[in-house]
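Removed: one protein chain of the complex. Kept in place: all other protein chains.
Chain lettering (A, B and C) follows the sequence in which the chains are written, and residue indices restart at 1 in each chain.
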Amino acid sequence: MTSLSDIPVIQTPPEAPARGGNPLANVFDDFIRYCRSRSLFMLHYCTGCGAIELPPAMTSRFDMERIGIQPMVTPRQADILLVTGYVSVKTLKRIILTYEQMASPKYVIGICSCTVNGGMYWQSYATAKKLNDYLPVDLYIAGCMPRPEAVIEGLKALRDNIEAGTSDNWKDYYQRYDHYLGNQQRLFGADWQTPTEVIAEAKHYGLFGPDTLGEHTRRLEDHRKPLEPLRMTLNAGRLEHME
Amino acid sequence: MRAENYQSRAQPPSHEYELNFGPNHPGIEGNYALKVRLHGDTVIDAKADGGYLHRGFEKLMEQRLWIQNIALVPRICVPDPAPMELAYSMAVETLCGLEVPARAQWLRVLQMELSRVAAHLFTFGGHAATTGMYSTMFWGVADRDLILDLFEELTGGRVYHIYNLPGGVRRDVPDGFLDRVSATLDYLESRLADYDNLFFTNQVFITRARGIGPMSQQQALELGVTGPNLRATGLAFDVRRDDPYLVYDQIEFDIPTETAGDAWARTLVRRAELKESIRILRQVVARLPGIPGPIRAPIPNPLAWNVPAGEYYSRVESSKGELAWYVVSTGGAKPWRTHIRGPSAMHAVQVLETLVQGCRLEDVAQIMFSLDACPPEVDR
Amino acid sequence: MTTDIGQWLGHLIGQVEGVQHRGRHARRQRLDVAPDALPALLELLQGKGSFVHLSAISCVDWPEDGQFELVYHVWSYELKTLVSAHIRIPREPGRYLSVYDIYKPAAFFERDIHEMYGVFFEGSPSMEKFILTEWDGPPPMRKEFDSENWVNDHFDWQDYHPDWLNDIESRGGGIAIRPDEQRFSRKAKHES
């Protein structure tokens, strides 16, 4: 059992002092934040059954494009990672890879009860139970499955949070990388690593916190392998005949 | 991370390369992956990679009561969940020797066929989107929503209904519901002409779909293909007629077939099935008010319900093909073993791997969607 | 019709040793087969009985008997009958023959059973992992694998946060439509 303090809560960042006391100094930042909240590209990745309510939310009846949300195909282009429903361990690895490839500021939304606490698959050996152990979740939309109205309502809440500057959990991933990596290692094994250099990125973007490094990140060094050529994974048996 | 998941093999021949189709790819239905090896634009070889949606259903069901599992089973196939409940309920009923009242059987037909219409509309949309025609997807999904509204009214759930129980159904139709079904069917039928103009007789789409992923009847039978994909090769097999369940033997409907066996033929078969389902629904609407009776047979206390020992293999025709449950009971309060045979278990793995060989890169997604493969049925 | 098929089947299986026939439900026939006789029986069913469609292969674990039960469900498009051939193989070492050369769909089911139960099928085209590629534990469908314990060992549970609920209610959330305001009446119609 984790205690309440382990759960990342949405923290309001300290108010940035206006430069030189000029009231207009933050206008530009505010404008960018406003644009950010009005233009959200969500990643087109159906991780679970909640994805079935996304087409209705996107298409003619509920039309997400009204509030500036449109699906995007690759993680590089996307702002929101919608984790729609239960996440099997195999998918969770891909989700983490995907998340790390997205360009920040990036937001994670957990849709469906399964992302909150395993939902009705709480007994299942194959699904992860608590998404915010592995990724910094900005918003949960509970329900099995949430209706398109609820999805849009949740996205609007995210929009408002972004506009107000309170949705900054992506920074938490850099600042407390050790915590997230530890949970990932616990599930995937100690040799878990991703191709993205999260620590270097944290340093580069000035988000290096006291908890970025820790015992879990030290393990990365032990297991870091050079990129080596690997066996062909495609129909291994049949290929040997061909070659 | 096991490194083989994101690296290619050592020194491949320079003219050959590997492409990962999925799991995060718009050309893949759901959360599924295909590793495709290409020579230029031509697919040499493909390997399906599943398990992204694995939840261990069969294990979960062994740990829950017979009645609890009803809430679990529709989750196996998301676009077309209703037949799952039905097949499981039928298996339990057969084991218990429960007699399902006539009215419940007609209500189940109503649910099944509405679900089939919804699933087909969804498939058309997905298939059109793989060829770049998003308007059909926008229309299809929006029209499918009208059926979800009907489901919501009938069962309380838009997507997962949990409407069937062993022994009957959970609710009777609300007042005026059948009129609303009729009105929705009228609307859908009037929309079919629009869909024809936009999609089914669109010359560009025909150019794209004709001759793609062809399958002979012999090949289809060898590979265990069922459902609309089998009917597109000319064999008029439908579980509803050949292994009848519910009251399908009292209903008039045709089994549409095509002979070409390609993506185009599969789409045409689905379109014809949509019309047949509407025809079945009209018969249900006409006959349901005249059928009296309770909507479920009495069952024992569901929390202490020991289903007699035995085993049964129940089959239904889902929108994707033959769906079967093998249920084994040892007389306990929980199933000893349930095994689901989803139609896509064949279509998404062996059939897909076979059909994409030799096709072009641009047709891989189309072949998958024209087979109407549903990955959660594979992964369970 | 059923009895005809029953008689016909009885005649057919007379040619193979170690087969018992039972039919209890309409269009369902059950055969209990000795493990050695199964490939011959399936070939006979496919060749003479037009049972060309392998619907599924199911595996049932019977730990008390120390056996796995393998059930081959085959369907004939002409006779419109499903025959389930049951065999029992010892749990250890859990090896059996593949029927891939008779029925191609067997490849999927055999691979699946191999993953979920650890039964090895000789001659199957691929015994590689498919669904559980990233699973290191024991075959999960075996009865001795306790998934609840495994879950408790590997996952944390979310704590209950009433403050989240307060937050939702302060935004006007909660129950959107009170039960008495719901628009769909539940009155049954069939009495009339």
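Keep this in mind: a residue touches a chain if its C-beta (ideal position, glycine included) is under 8 Å from a C-beta of that chain, and two chains touch if they have at least 3 such contacts.
Operating definition for what follows: contacts and distances are computed from a predicted model.
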{"item": "Name under which UniProt lists the unshown chain, selected from \"Membrane bound protein complex subunit mbxN\", \"Neutral amino acid ABC transporter ATP-binding protein\", \"NADH-quinone oxidoreductase subunit H\" or \"Simple sugar transport system permease protein\"", "value": "\"NADH-quinone oxidoreductase subunit H\""}
{"item": "Displayed partners of the chain not shown (whole complex)", "value": "A, B"}
{"item": "Residue of B:F205, B:W264, B:Y313 or B:W336 touching the missing chain in the full complex", "value": "B:F205"}
{"item": "Positions on chain A contacted by the hidden chain, ascending", "value": "31-32, 35-36, 38-39, 44, 59-61, 63, 65-68, 70, 73-74, 76-77, 79, 102-105, 201, 205"}
{"item": "Touching residues on chain B - with respect to the absent chain", "value": "17, 19, 25-27, 41, 128-135, 138-139, 142, 198, 202, 204-205, 207-208, 360-362, 364-366"}
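Operating definition for what follows: only the chains that are shown with their structure count from here on.
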{"item": "Pair joined by the larger number of C-beta contacts - B-C, A-C", "value": "B-C"}
{"item": "Chain A and chain B: spacing of chain centres that average the CA atoms, whole Å", "value": "31"}
{"item": "Chain B-chain C separation of Cα centroids, rounded to whole Å", "value": "18"}
{"item": "Where chain A and chain C are represented by their mean Cα positions, the distance between them in whole Å", "value": "36"}
{"item": "Interface hub residues of chain A, defined as touching at least two other chains", "value": "90, 93, 123-126, 188, 235"}
{"item": "Touching two or more other chains - residues of chain B", "value": "51, 54, 56, 59-60, 63, 379"}
{"item": "Touching residues on chain C, where the partner in the complex is chain B", "value": "25, 27-28, 52-56, 58-61, 71, 73, 77, 80, 82, 84, 103-105, 107-109, 116, 130-134, 140-141, 145, 147-148, 184-190"}
{"item": "Residue numbers on chain B that touch chain A, as the complex places them", "value": "1, 3-11, 18, 23-26, 30-31, 35, 37, 45-47, 51-56, 59-60, 63, 71-72, 75, 78-79, 122, 125, 137-139, 141-142, 144-145, 148, 158-160, 376, 379"}
{"item": "Chain A-facing residues of chain C, complex", "value": "125-126, 128, 133-137, 140, 145, 147-148, 150-151, 154-159, 161, 171"}
